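First the structure, which I've put down as C-alpha cells, then a few questions once you've had a look.
Note that this complex is displayed minus one protein chain, with the remaining chains in position.
Order of writing sets the chain letters: A and B. Residues in each chain are counted from 1.
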Amino acid sequence: MAVKDYLRERYFPHMWCPGCGHGTILNSLIRAVEELGLDKNEIVMTSGIGCSARISGYVDFHSLHTMHGRALACATGVKLSKPELTVLVPMGDGDALAIGGNHFIHAARRNIDMTAIVMNNRIYGMTGGQFSPLSGPGVKATTAPYLTIDSNFDVVELAAAAGATFVARSTAYHAKEATGYLKKAILHKGFSVVEILSQCPTHYGRKNKEGDAVSMLDFQKTNTAALGSKALEKNPSLTPRGIFVEKDRPEYCAEYDKIIDYAMKETR
Amino acid sequence: MAKKKLKEHFINRDWCKGCGICVSFCPKQVLELDRHDKVVAPRPQACICCHLCEIRCPDLAIEIIVETEEKEEDHGE
Partner (left out) sequence: MGNNIRFVQGNEACVEGAIYAGLEFYAGYPITPSTEIAEVLSKRLPEKGGKFIQMEDEIASMCAIIGASLTGKKVMTATSGPGFSLKQEAIGYACMTEIPCVIANVQRGGPSTGNPTHVSQGDINQARWGTHGDHAIIALTASNHQDVFALTVDAFNMAETYRTPVVLLFDEAIGHMREKLVIPEEGALDIVDRLRTSLGKGVDYHPYLPREDGRLPMSDFGGEHRYNVTGLFHDMWGFPSNNPKTVSELLRHLVDKIENNVQSITRYKEHFLDDAEYIFISYGSAARSAIHLAKERRAKGEKIGILELQSIWPFPTELVREKCVNAKAVLVVEMNMGQVMAQVKAAVKKPNRVFLANRIDGKLVTPADIKKLLRVIQGRGV
C-alpha cells in the first residue's frame, strides 16, 4: 500500500505553516504504519487540541479529535472497550504535559497499550505562540515578553518515572529514525511514548531568532546526539536521542481481562 | 543490489508550500524553488534516490519514483 493511501487527500494541502515539523511527523508516522502493514480499520487516532492535534483529521483511520489535554483519557476508553484496536495518540506540548499532564502520568502508570506521540515544538502554536511546559527558561513567547523563567519537563524522564514501558526520543530532522522508533512503539505491548522534537518556525523560530525551518532542523541535528555515541560522550549537554526504556510489565487491558474471567467464573 | 535509478520527481505543486527543507538538505543539490516558491528539480541526473526529500517533506508534496528492478537488469546486460 502506498503511503498516500493512509491520508485523507481531499483535505490537503493541510493547515500547517510552511516548514512546520508536524508535517514531517505526519510523514514519519504514516511511513511507520505502512511499513508495519497495519489495517486502516484497526487503527484509532485520538488527539486533543492544537496544531499537533490537527494531525488526526488528515489520516485515513478512525479519528477522534477531542478536547484540550483529554486525548489519552478518551483513548483509554476506546482501548479498554476494544483492546484489539491499535490506538495512536499524537499530542502537543499542552495536550500531553500541561492540561493533559495528569492523564499522561496515569496512562503511563496503567501501562495501557497505546502509543503516545509527543510532538514537542516548545510552544503553543495554535493560539499564537505562548510558552509551554516544554519551552524551558530564557525563551521569548507572547506570554513571556521578558523571557520565560519556567523550567521544562524532560518528557523521557517523566514518562519513564510514571511507568511507561517504551520511551524514545527523536526529531523531525531525523525522520527515518523517528519512523523506526514509531514502529517499535506501536508494536510494543504497553504504554509507549515517542517524543519527537519539532519546529515551529512561525512563532518559536521567529521570536527566538532560530531562523527558518531549515535552520531549526539544523539545530535539531547539531543539538542532539544518539544514545551511546561519541558526540554525546564528548558533550553531555546535547539532547540524547534513542530508546531509553524498553521493558515488559503487565498491560492494563490484559490484566482486566483476567478480572473478567475470574468474576465470570465466580458467579457461574 | 543495483543502484536505484531515478524515474522522476513527482511534485504536487498544490501541496508544496515552498519551505525549502528538501532543497537545503538534498545531498546532491538536485532541487530548487522556482519563482512561485514551488520546488522543481533542475538537475535530476544528480539524484541518488536517497528519498530524504520525500521523507522530510512536511507537505508530503514530493515523491521519488524509481525505475523498477526488471528495467535495471535489462540495462545491466
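The working rule: a residue touches a chain if its C-beta (ideal position, glycine included) is under 8 Å from a C-beta of that chain, and two chains touch if they have at least 3 such contacts.
This structure is a prediction, so every number in the text was calculated from the model and none was measured.
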Visible contact partners (per top-of-document touch definition) of the missing chain: A
Touching residue (missing chain; options A:Met67, A:Ala98, A:Leu187 or A:Ala254): A:Met67
Interface with the undisplayed chain - residues on chain A: 8, 11, 40-42, 44, 46, 56-57, 60-67, 70, 73-82, 84-85, 102-103, 106, 256, 259-260, 262-264, 266-267
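Just so we're on the same page, only the chains that are shown with their structure count from here on.
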Residue numbers on chain B that touch chain A, as the complex places them: 14-15, 17-21, 24-25, 52, 55-61
Of chain A, residues touching chain B in the complex: 3-4, 7, 12-14, 16-24, 26-28, 31, 172-173, 175-176, 179, 201, 212-214, 217
